[in-house]
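The complex appears here minus one protein chain, its other protein chains still in place.
By written order: A, B and C. Residues from 1 in each chain.
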Amino acid sequence: MSAPARVAVVGVTGYAGFELARLLLRHPHIERPVFYLRESHAGVRCLTDLFPQLCGWGDAPCRPLSVEAVATSGAEVVFLSTPHEASAEMVPQLLAANPRLRIVDLSGAFRFRRPETFAQWYKLAPPEASLLAEAVYGLPELYAEALPTARLVGNPGCYPTSVILGLRPLLRAGWADMTRGIVCDCKSGVTGAGKEPKRETHFVEVNENFRAYGLFTHRHTPEISEHLGLADANFVFSTHLLPVDRGILATLYVWLDSPRKLAEVETLYRAAYAGRPFVRILPAGTLPELRHVAHTNFCDIGFALDSEGRRLVVLSCLDNLGKGAAGQAVQNLNGMRGYPETAGLL
Amino acid sequence: MSAPARVAVVGVTGYAGFELARLLLRHPHIERPVFYLRESHAGVRCLTDLFPQLCGWGDAPCRPLSVEAVATSGAEVVFLSTPHEASAEMVPQLLAANPRLRIVDLSGAFRFRRPETFAQWYKLAPPEASLLAEAVYGLPELYAEALPTARLVGNPGCYPTSVILGLRPLLRAGWADMTRGIVCDCKSGVTGAGKEPKRETHFVEVNENFRAYGLFTHRHTPEISEHLGLADANFVFSTHLLPVDRGILATLYVWLDSPRKLAEVETLYRAAYAGRPFVRILPAGTLPELRHVAHTNFCDIGFALDSEGRRLVVLSCLDNLGKGAAGQAVQNLNGMRGYPETAGLL
Amino acid sequence: MSAPARVAVVGVTGYAGFELARLLLRHPHIERPVFYLRESHAGVRCLTDLFPQLCGWGDAPCRPLSVEAVATSGAEVVFLSTPHEASAEMVPQLLAANPRLRIVDLSGAFRFRRPETFAQWYKLAPPEASLLAEAVYGLPELYAEALPTARLVGNPGCYPTSVILGLRPLLRAGWADMTRGIVCDCKSGVTGAGKEPKRETHFVEVNENFRAYGLFTHRHTPEISEHLGLADANFVFSTHLLPVDRGILATLYVWLDSPRKLAEVETLYRAAYAGRPFVRILPAGTLPELRHVAHTNFCDIGFALDSEGRRLVVLSCLDNLGKGAAGQAVQNLNGMRGYPETAGLL
Partner (left out) sequence: MSAPARVAVVGVTGYAGFELARLLLRHPHIERPVFYLRESHAGVRCLTDLFPQLCGWGDAPCRPLSVEAVATSGAEVVFLSTPHEASAEMVPQLLAANPRLRIVDLSGAFRFRRPETFAQWYKLAPPEASLLAEAVYGLPELYAEALPTARLVGNPGCYPTSVILGLRPLLRAGWADMTRGIVCDCKSGVTGAGKEPKRETHFVEVNENFRAYGLFTHRHTPEISEHLGLADANFVFSTHLLPVDRGILATLYVWLDSPRKLAEVETLYRAAYAGRPFVRILPAGTLPELRHVAHTNFCDIGFALDSEGRRLVVLSCLDNLGKGAAGQAVQNLNGMRGYPETAGLL
């Protein structure tokens, strides 16, 4: 068994950061994590000062954030649950100050191979090309073998995790009729929209409501095209806001290149995810639902196929804070440190 | 102005029936409607016996249901808010007993040209072919001219209303690239699933949940293909259950045959629905949302188009009990009787 | 029948203001109302510029707000749906500029007899004592006779409306054992908390949650004590936030001074509210619920009594935007102008 990890976390005030804190506090291979906060939180000494609801459940020290403090803290792994621009700025500083640090970044800053992709979709100055080239896209079901030696992991977006896991086996097998389009119709709970109070996330604007948003402009688009090898012209990725706290359901539409049976599809996916504890392929006739993955790190995948075997609908479902963010970050930690993949996640 | 209508309603205990009752009670051209109930409601003399929440708002007499009672009631127009099999059986009996009756049926029994379509999708004995041939599909935006002389109107399903209104102008104009597929990803509130208590509609099963259902088997499918002229192999129609009371959002994906501008699309739709008070074409940049159509008879339609002008997403949104059921039934009544199209609906 | 009213509305951007706009647009005795907005809404010419969801339903002009513009607009009745301090400042200015104006103020500024009450609970400078003395507390079920001649009406708070209507008949009859305490446990939907985005009204903070707030400090307290004649020491008024859009349920606990039968209680209340169309006394065994009053101007009142006839629970239920705000404001207008009490409200 690998040695326990000393861990630091930068940023805990968002929904993903809090979820990460909860997971780390009960992770069996982590020594008490240390949390670093901006000055606006002066006076906060420990997590339960910030989140009294954690009292009696777990706690951890909070310290003022500075690159030097984190770099010299003794932490071996640092989680960044910070805005894109903060991550883009802090990662090179941290690695310069302490080259042995290993970083899991939950922002979008290190998810792309090419600086231009980040610049184009995020309208922000991109990180250095060398760091992007080094960064591992932290989707363990695809890139687990890169984790043990990774110094920098870009934790995937919630939507791309659902879409990529839902389509990858099919596209790799070449079963999709690419002369037709692929449609990825995705729906997410409100924690995915962030904790900052905004008109769009006011209770009355979301409750008893439903709407699409970000069509053709959502920043998660290039993650999907890059890791599925899809040309923009061949797929549509859409996002909608569900009146629930947590969860993503992606409904994925593919025309098959030749007639298939549902059992063949199921077999293809079972083979693709054999040995992957967090992808659950549902048996024919069962479709995933949000409540079965809420508060878990699972991605549930189910299928419906027309009677001619040509029109396939893949349903992919996960918790946007679990497998879509904090859970996946812990799964990446497990891969980086050689812990069992499910450690702290069941 | 046409004369006021004497109206009878069969079936008021479901969600659509109750919505219809509320609309009829405040309709300016309707004399007090009479409601006919099955024996299980013996002792119910008026609507407020059944729905005390209507007290102080409106009321109407309730009578025991029989074909004879309805046929000889003096009613000129009969609404059937009954199960498919009940409608299939009762319509010919009512018309035989009183050939001058005019009927708006809210079930699925009279929505199809061919008996086989009904038999195949509903697994029920179909109504006589002659009645199906006579019945008008009650989507006024398409078939308004047939309403003034219609004796039998099959009120459309809620999903098809959203999908057909959302796609019809585009398909009639021939702008869709039919070598690619069309995807109709639809989401509905729970009133669409009926009032009967079932495991699937228990609060705890729906709340904080979201899931697809009825893929490739939903009975609303043939309405869509028939009125859009689509071959089954070329489109997918999917349905999902939203944790809200009311509303449908249909997200419709079409690849265009040649590049278009968003303004062209908007213009096409505005022309198609010119003079139709209940279809609202939203300006570029605005997408429909459930809460803007809840408790109304509107169908809101909005668009998103990629920068190449090839991938179009049409959003079509309505209240499944309003434009998707009871509101549309009243709109049909208005057309049949020559009342202003919006009478009782604003 | 009285002449139609020319009406101006100041403030329409909050939830109560929008509800008021909807009601006024369909009121049969109101000429097209005019809305006055602050400069931050420059460019807005009409309501549908601000609320596109009103398109096809109704519209009205919007104009820049100034005291002079409103005073010289020709409006006979002005509704103020503005913050407390804005109302406190604007009412004397409007009346000075045009003494024939009649005003319904939806804020808390003109609900109290004494300036000190306002100053103590609102921590704001109170309006002049003479205006407070003149203002009518706009609860028509109590003070209808003052409305026809009222120049200034302070529209009641949503909670006090539910509590006062629920307890008044009992307390006037002297049936309460005042040596025991009266408890008013109230629960409200989120529209009562305002439209401004705040941490407390973020969807994720409200959804699947429930909590008390404002205990012993809620500004609605003095309205209750004043109009029920209760000493502070003898009652508790508490407020809770429900995860719903609209509605208030007040659960009111009274020990009776001598044993009563449920039928006696019901009779007492029916007599007290005889001829009042918006208070519905529910029959024994039926308790009010939010969904039966949502989107209405009704206040539903029901009862439960223990078998000894001593412990009484009164349930009082209304829509906080309807009878609790905008609906009541229209009801006040009807009383001021001599229209039927239900005009525009059913």
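Here is the rule we go by: a residue touches a chain if its C-beta (ideal position, glycine included) is under 8 Å from a C-beta of that chain, and two chains touch if they have at least 3 such contacts.
All values derive from a computational prediction rather than experimental measurement.
*Asks:* Kindly state which of the options C:Gly58, C:Pro83, C:Pro115 or C:Gly181 is in contact with the chain not pictured.
*Replies:* C:Gly181
*Asks:* Of C:Gly108, C:Gly247 or C:Gly327, which sits in contact with the chain we cannot see?
*Replies:* C:Gly247
*Asks:* Can you list where subunit A touches the absent chain?
*Replies:* 26, 52-53, 55-58, 208, 277-278, 280, 282-283, 286, 291-293, 295-296, 298, 346
*Asks:* Could you pull out which residues of subunit C are in touch with the chain that's been left out?
*Replies:* Given the touch definition above, subunit C has residues 179-181, 183, 185, 187, 205, 208-213, 215-216, 232-233, 236, 238, 240, 242-247, 249, 251, 253, 255, 287-291, 294, 304-308, 310-311, 313, 315 touching the missing chain.
*Asks:* For review purposes, identify every residue of subunit B that touches the missing chain, sorted by number.
*Replies:* Where subunit B meets the chain not shown: residues 15, 190-191, 195, 197-199, 201-208, 243-245.
The definition used in the following text is that only the chains that are shown with their structure count from here on.
*Asks:* Going by CA means, which chain is nearest the middle of everything shown?
*Replies:* So the chain nearest the centre of the shown protein is B.
*Asks:* I'd like to verify one number: the distance from the centre of subunit A to the centre of subunit B, where each centre is the average of its C-alpha atoms, in whole angstrom.
*Replies:* Roughly 40 Å, centre to centre.
*Asks:* Please work out the Cα centroid separation of subunit B and subunit C, and write it as a whole number of Å.
*Replies:* One centre to the other, that is 37 Å.
*Asks:* Using mean C-alpha positions as chain centres, tell me how far subunit A is from subunit C in Å, no decimals.
*Replies:* 47
*Asks:* When you check subunit C against every other chain, which residues touch at least two of them?
*Replies:* In subunit C, 208 touch at least two other chains.
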